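Take a look at this one; I'll ask things after.
Note that one protein chain of the assembly has been removed; the remaining protein chains are unaltered in position.
Here is chain A:
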Amino acid sequence: MKNIMKFFGLCLFSLALVACEKDNITNAYFEENPERLNEVASDLRKALASSEDGWVMMVKSNLNAEVYTPIVLKFDTITNRVHVTTVYGVTNNTEDYFRISNGTGSPQLIFTTGSIMSTLYRVGIQASDITDHIYNLVSVSADTIAIRGYRSGRVYTPEGGVIYKMFKRPAEWTWAENPVKFDWTNPAFTNNVNSVIGEMKFEYKDPSANATFGWRFWSWSDPTVYRIRDPFAIGYNIGTGGFKPMNYFIITGGVTNDVNTTVSMGHNAISIYPIPYNTGTNQSVIALGTKIKTHYLILKNEVRTNDNVKMEFEAYDQKGNVIVKAFYDNLR
């Protein structure tokens, strides 16, 4: 019995020794390196400012597995203003702000006021896989800034969204600059394009998928006609700002089996995004995107010779490489 008691006693004794070591979790690293966060934040600030044409974030929507949507972000680190250019719509002339803030362990890049970035967060997966307007910095180097959404979506989902590896805007992406040439409110543009029966030739990574469709652009006499169904409007608690009110036009002809399909005007882009507030329109928009295997087409260049108009469009993959090419000819 005595031995058993001794044995018990020794067991307790050893437990006590182990217990003493148990709680040595400390913030020693952070405490001993208080300048660390500031240094990383400063690296981020310098990197953001280093790209004159801005940084590109490639986001994915549930409309297409391979075509990613570019978001061009230009950061002014003096005034903390950010300018966002996208193919979803045309950017409004508002002041949008960002901030670099010390988070836990890594700095955070935060789009602090209502902008396209918070609108995309708000709208959800039909537009993009953005799940926050607050991002943790994952890594920063001269040519890549990796950021990750702080939250991953709705309540009770794990922390941390998609990691975006932002790269510097390629110099040839002049479509992201002003002015918007692909402008359905401008008669100089719609001339010889509106209502003309032309064609669009598509080239894909897999050449066997290449196809040419009859293609007719058609303008609503009032391009604002569908604004009540604007998928990013501030009304109806949908968007949180950043976009100008949407303008619309029609794509029809062989490509849609002559179904008039209302699409919207992005920044030098055809935006084939769902219009969820009208079921019929929504279905035809999704059908068009499925048929041509992309949900946007960016205008790369336009050549006008007398009445002939040729336009070259493209769409990108996750790394910003061209994955879809489209050649429009009005056949005049």
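Quick note on the criterion: a contact is a pair of C-beta atoms (placed from the backbone, for glycine too) under 8 Å apart; a residue touches a chain by one contact, two chains touch by 3 or more; residues count from 1.
Going forward, contacts and distances are computed from a predicted model.
Between the listed names "ABC transporter permease subunit", "Aspartyl/glutamyl-tRNA(Asn/Gln) amidotransferase subunit C", "MBL fold metallo-hydrolase" or "Substrate import-associated zinc metallohydrolase lipoprotein", the UniProt record for the complex's undisplayed chain reads "Substrate import-associated zinc metallohydrolase lipoprotein". Interface note for the absent chain: among A:Pro70, A:Pro223, A:Gly241 or A:Pro274, the touching residue is A:Gly241. Only one of A:Val155, A:Ala171, A:Ala188 or A:Val303 touches the chain withheld from this view, namely A:Val155.
Shown as candidates are A:Gly114, A:Gly198 or A:Gly289; the residue that touches the absent chain is A:Gly114. Remark: the residues of chain A touching the chain excluded from display are 5-6, 9-10, 12-13, 16-17, 19-20, 23-28, 30-31, 34, 37, 78-80, 94-97, 99, 101-104, 108, 110-115, 118, 121-125, 131, 133-134, 150-151, 153-155, 234-238, 240-242.
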